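Reading through the structure tokens given below for one structure.
Heads up, one of the protein chains got dropped from this complex, but the rest are sitting where they should.
Up next is chain A:
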Amino acid sequence: MAGHIPLQYSSTKAGKRSAQEPLIVRFLLITAALAFLFLFLLLPLLAIFITAFEQGIGVYAASITDPDALSAIKLTLLVVVLTVPLNALFGVAAAWAITKFDFKGKSILITIIDLPFAISPVIAGLVFALLFSAHGLFGDFLFEHDIKILFAVPGIVLATLFVTFPFVARELIPLMQSQGSAEEEASLTLGANGWKTFWFVTLPNIKWGLLYGIILCNARAVGEFGAVSVVSGHIRGLTNTMPLHIEILYNEYQFAAAFAVASLMSILAIVTLVLKNIVEWKAGQHG
């Protein structure tokens, strides 16, 4: 669902010469498509970097080494380190259960895995607020034991886990379905145990799909805004992730600083796109 990009193996060869449009039509169509992409994708990207350096390199450097910015970067990294491996593990387990076995309720499970993509990030944050706020289901328990989840790091981690958890599973399920389980069965018949089979047969087969899912999961975990915004409480230096830090700077009219931090995230986005294309290319070679 939303946010899910299936891994594509095909090359981008141009079509055959026959049944083509006249040169002028081709030219107009290409121009229209490029103009649209320039206006909607390239220009915003350029605007980020140009605005970031508008007040000079000094302001830029000061903005990204500001203690609040550094603590936002640290928190974002912490959230990624906690959420991405957990969701990758879940993705592999879910794909294994769904593609290697036939059981009742399978299609319901697949639909549930899709759910976070269909839900507004604000609602994803809201559900954790309902669970852990003072009036929430666990409110009394948490208060008695002096555990803080909402407006603290655990809440941010949970909300990020929620919005990013379908990525790896959605990537692996169609891939493992198309591969079948003949190779695993052969390995077991030859005497390897389950873990060995998974490690030496399944994992090499799914590594590109897994990596692809992890890249997408990582990008979303770094950039999640709506869900995290609900549960964070916006405490500077403590519960502000990078996107939330950008929002605060922007709302305080510190545009150069906001765009300086935004430019860091944009570089990460570009790296994500490059990695994604490398993985697609590699998967195309092996697939």
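We adopt the following convention: a residue touches a chain if its C-beta (ideal position, glycine included) is under 8 Å from a C-beta of that chain, and two chains touch if they have at least 3 such contacts; residues count from 1.
Convention: contacts and distances are computed from a predicted model.
Between the names "Betaine-aldehyde dehydrogenase", "Spore germination protein", "Sulfate transport system permease protein CysT" or "Tricarboxylate transporter", the one given in UniProt for the chain missing from this structure view is "Sulfate transport system permease protein CysT".
Considering the whole complex, the residue from A:78, A:129 or A:152 that touches the absent chain is A:129. Contact residues of chain A toward the unshown chain are 1-3, 5-6, 8, 10, 12, 14-16, 18-22, 25-26, 29-30, 32-34, 36-37, 39-45, 47-48, 51, 90, 93-94, 96-98, 100-105, 109, 111-116, 118-123, 126-131, 133, 135-137, 158, 161-162, 165, 181, 184-185, 188-189, 193-194, 197-198, 216, 219-220, 222-226, 229-230, 242-244, 246-247, 250, 255, 258-259, 262, 265-266, 269-270, 272-274, 276-277.
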